[in-house]
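Apart from one protein chain that is not included, each protein chain of the complex appears where it belongs.
Now for chain A:
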């Protein structure tokens, strides 16, 4: 702006006559550059994953061809069972995260003064300041045979034998998932509660709407798109993050991410690609179902 006005004052000498078009040409690239980046490093690799999954396996890599061997290898082995059970336990994690996290989001919206709300929500980012590996690894001394939980329970006399199912099991993975993903349901719940109008809780007080009805009739329908988005995020991460079952899981307690990682370790690249493709398909169908049910575009629509 300063430039323009000084031009006008000095009589509009075309000093920067060729500079301005150069700048103008640059502007669209501010938007094109990220698009190109995303196509090159996201869209193309995703498509390649599907293509590679039908390639022939060789000793150390793969060669072009068309075979469904990798899919057969996945669907007709223990891998499918493991994949399905990791879906089940991811779903359990989602439910636990929701039960623990959503009331926090509602509480922050309802009972914290508006100016402080965002700060309170930011507190949930603090755990992310610590590397995930360390965070997850720190669960081991808590959950293991002679760990914090077991020794406390034994000293209180509540149990005689240490509970071994806490670690290297599905339980351990679920605990790790809840720990890692709880903030996401708080964030998405907080955003989802934006769809709940300002005075609605007072209207409920006035009409005598009890807490359960309030949740079922008012909060849930309004916050559904946001809750669903948060839940899908947790579910997909529960399936895909190999780190959690790697550190906390054990026999049978693996997820799709770990199956793919193991396939890569075994140099079976087409299988790893097939597992990834199956995960992508799972995610896309989940989003499609969610969109049909709740119209996910509403997440970003402010109240009119």
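Quick note on the criterion: a residue touches a chain if its C-beta (ideal position, glycine included) is under 8 Å from a C-beta of that chain, and two chains touch if they have at least 3 such contacts; residues count from 1.
Simple rule for what comes next: contacts and distances are computed from a predicted model.
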Absent chain [UniProt protein name; select from "histidine kinase", "ABC transporter ATP-binding protein", "Response regulator receiver protein" or "Phosphate transport system permease protein PstA"]: "ABC transporter ATP-binding protein"
Candidate in contact with the missing chain, chosen from A:29, A:107, A:128 or A:199: A:199
Option touching the unshown chain, where A:87, A:112, A:163 or A:218 are the choices: A:218
Contact with the hidden chain (one of A:209, A:264 or A:286): A:209
Missing-partner contacts on chain A, residue numbers: 195, 197-200, 202-203, 205-210, 213, 217-218, 221-222, 303-304
